[in-house]
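Worksheet: the structure to be examined is printed underneath.
Only one protein chain is missing; all other protein chains are in place.
In order of appearance the chains are A and B, and numbering begins at 1 in each one.
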Amino acid sequence: MDNAINFINAALFAGTPLLFGTLGELISEKAGCLNLGVEGMMWVGAFAGFFAALQTGSAMLSLLAAFGAAALCAAVYAFLTVTLRANQNVTGLTLTTFGVGLSLVLGSAMCQANGGAPNLPGSFRDKIAAFKIPIPGSGDDVVKLAVYPLTIFAIVLCISAAVFYKKTRHGLSVRASGENPAAADAAGVNVSAMKYASIILGGGICGIGGAFMSLVTANGAWMPAGIVNGFGWIAVALVIFVRWKPMLAILGAFVFGAFQSMRYYIPDSVISIPNAFYQMLPFVLTLIVLIVTSMRKSVHAGEPAAIGVNYYREER
Amino acid sequence: MKTAIELQNITKRFGTVVANDNVNLNINFGEIVALLGENGSGKTTLMNILSGIYQPDGGAIFIRGEQAHIASPRDAQRLGIGMVHQHFKLVDVFTAYENIILGMPRVKGESPAECRARIENLREEYRLTLSLDKRVHDMSVSEKQTVEIIKLLYRGADVLVLDEPTAVLTPQEVGHLFAMLSRMKKSGRAVVIITHKLYEVLSISDRVAVLRRGQCVAEAVTAQTDSRELTNLMVGRPVELKIERPDTRKAPNVLALTGVSVKNSDGGNALKDVSFSLCGGEILGVAGVAGSGQKELCEVIAGLVPAETGAILYRGRNIIGNSPAEIIKKGISMSFIPEDRLGMGLVASMDLTHNMLLKSYRSGKLPLLAKAPAKALATELVDRLKISTPGVAAPVRQLSGGNVQKVLLGREISAQPQVLITAYPVRGLDIHSSFTIYALLNEQKKNGVAVLFVGEDLDVLLELSDRILVLCQGEVMGIVSAKDATKEQLGLLMTGGKEGA
Partner (left out) sequence: MKDLVHITKRPERSALSSLGLIAAALGLAIVAGGVFIALMRQNPLEVYAAIIKGAFVGSKRDPFSAIKSTVILFVPLLIVSLGLSLAFKMRFWNIGGEGQMMFGAIFATFFALNYSHLPHIVLVLLMFAASVVGGGLWGLIPALFRVKWSVNETLFTLMMNYVALYTIEFLQAGPWKRTPGFASIGSFDANVQLAKVGGVHVGWILALVLVVIVTVYMSRAKQGYEIAVVGESKATAHYAGMNVKKIVLRTMFISGAICGIAGMVQIAGSDNTLSTGLTGNAGFSGITVAWLAQLNPFAVAVISALFSILEKGSKTIPVDVMSKEAANVLQGILLFFFLGAEFFRRYSIKINLPQKQVRHIQKEEEHADG
């Protein structure tokens, strides 16, 4: 029982940044923009959030900084792909290169100025610490369900996104822009505006995911190598895995989060799988989802039909 | 009658091609205007300008007397202009209801249920049948069209443009559509219908504007014109053409089709039970309104689309099931000039030399391309056909339409085919270039090649061909001797054998 709660805690802990990254990328992809810069934007958010926390000590400002910095990077992507119609794959990959580099360079400069890797004060860490919910019947009260405020925030964002896409006219317009921009355009939707808004908002949310990792996961220390490191790419995979559905993203992110920590909780005597396979699992599952949805050729698969394709009205 | 739209001197260019050349057109409320013209005459481009898809390079648009700049479909919508495009602009995964409300702000204080009710009312007012919760990908073509029309009505459009709305409908559905358009007209709306079918013009429109090669060549009250006059306007004045028709010795049955049927992507018949034979040293013309199965006819012979039934005999051997490569090897050459001209016969980004290689690159045992002969051929063609190009190393994309066509046909002919299939080889060419092409075809004929010539200009077909096969909706309506046939006779066959409509 205790072990199970610990496992859930670990899944939530690892799943939260994934959830931000996944939702951010999902929002971008809904409008037809495959932004492979998630990893870069998460790194940038990780640094901006950490730096702002160090400077201001305010959790709110820290998250805003993470959101803003990543959104700014996304805006570059948006300008290049939507206005200048640059190739989405190359632009996204470049954004990753740029973002990771920028975060490391600025982080290193910060350490230089500080005379060593800085640590966030405990007072700040308390502001974003998990709520500990005692589980009745768990024997002693040492083991508690730990829920971070940011986890709840991410879930709320996902639910809002689901409602937005399902219930609102703007949601309809965004989806149409990702499915068939020519049809959306002909119906009077401002396709470029939808894409810009989606990319920038999505990028900002990815940034918050990065900030979670530098503020919470890294336990208040700036340790660039160990933090984001590939989570952005898992987020890209997750979007496919959850078939572009924000509600499924909640489940998906925590399942993938569980994969990250599963190996510590499943005793070798039960199943003995090499460590690497646990880490490989998310990607293999994603591949299977990708194949199965393509095989069924189902229009309900969820993949926005015009993903990766830039729209030019006068194309003929 | 109040003027709804006034187009003044609208000009639109795509690269070197002038799609609309100083077009003037008036559209009034309470009338149906037909925009008549052959494929590529600029009808759709003109209406795309009106609906904000394209920006004109010159000219002015007045709506209800006020000059308007229509920068986007959204602007057009605000001005009350709505267009049903030939290829529907619907989101497949959305329901009818979602497609209808897409892009429109919610009316303040209106609940979704009230909004639906409003749409249902519109639907009933115009006696349309549609389930609002059906998804577009589950719909028939006619249902999709209905969604598009309700979409326009919901947006309050009072100028409705329909691009080839009958192309994909059954006769019954066409009847319903026309009845509905009449109701639109009675309610005071302006309706524009783009078409190349004469009987439609005559049966539904009040006025007709004829476009030819991007120019508006005539505007007339429908009641004061007839199909013959419209045909002449559409295909051009019968100019004095003196195309040679050399007598040759015919080698019978080089190619024979018996009972060939081809399905189109919607599952309908693109070709139905087509049979004919083609002799060596003969030019067999193929006439028909656009989309009557010409493309499929070319493609099925070239092995690009499968035949459902029938046989294609080349020198007595059935070639159905052979790969396109095997068919090319047998000496059957096909060149099809699609509307965008570059289409599939040439590779736009490659230079002349590399385009020469497209079908012949396999020859030779080495794994390397034989570029030298290709270059020599390109140089020779440039010289012989007077192709104007910066050089054989220039990408064909940079060439003008006429020169592109010379490159394509020149290559096909230089492969010394036994059967030469060519569709619309003079599409968009001036008289001079056209005659170069006719001479090339005649030269082939004299060499004993069996030529299948799919054309649009009836005068040319009559003068150039030995026999003419007429297609209508995928069926062979008849094969006539070109020497004895008349344009009227062909026109009659093309429209299914009935006078007028």
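Here is the rule we go by: contacts are C-beta pairs under 8 Å (C-beta built on N, C-alpha and C of every residue); 3 or more make two chains touch, one makes a residue touch a chain.
Nothing here was measured: the structure is a model prediction, and the numbers come from that model.
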Per the touch definition above, residue among B:43, B:272 or B:359 touching the missing chain: B:359
Candidate in contact with the missing chain, chosen from A:105, A:152 or A:221: A:105
Residue touching the undisplayed chain, where the options are B:132, B:218, B:347 or B:479: B:347
Residue among B:221, B:325 or B:439 that touches the chain left out of view: B:325
Sole residue of A:55, A:89 or A:160 that reaches the chain not shown, by the stated touch rule: A:89
Contact footprint on subunit B, counting only the chain that is left out: 2-3, 15, 55, 62, 65-72, 75, 302, 304, 323-329, 334, 343-350, 354, 357-359, 361-362, 367-369, 371, 395, 397-398
Those residues of subunit A which, in the complete complex, touch the missing chain: 34, 36, 76, 80, 84-87, 89-91, 93-102, 104-105, 107-109, 112, 230, 233, 236-237, 240, 274-277, 279-280, 283-284, 286-287, 290-291, 294-295, 297, 303, 307-308, 314
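The rule we apply is simple: only the chains that are shown with their structure count from here on.
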Euclidean distance of C-alpha centroids - subunit A vs subunit B, Å: 48
Of subunit B, residues touching subunit A in the complex: 14, 51, 53-55, 72-74, 77, 83, 85, 88-94, 98-99, 101-106, 135, 137, 151, 155, 340
Touching residues (chain side subunit A, partner subunit B) in the complex: 169, 172-173, 175-176, 179-180, 182-190, 299-300, 305, 313-314, 316
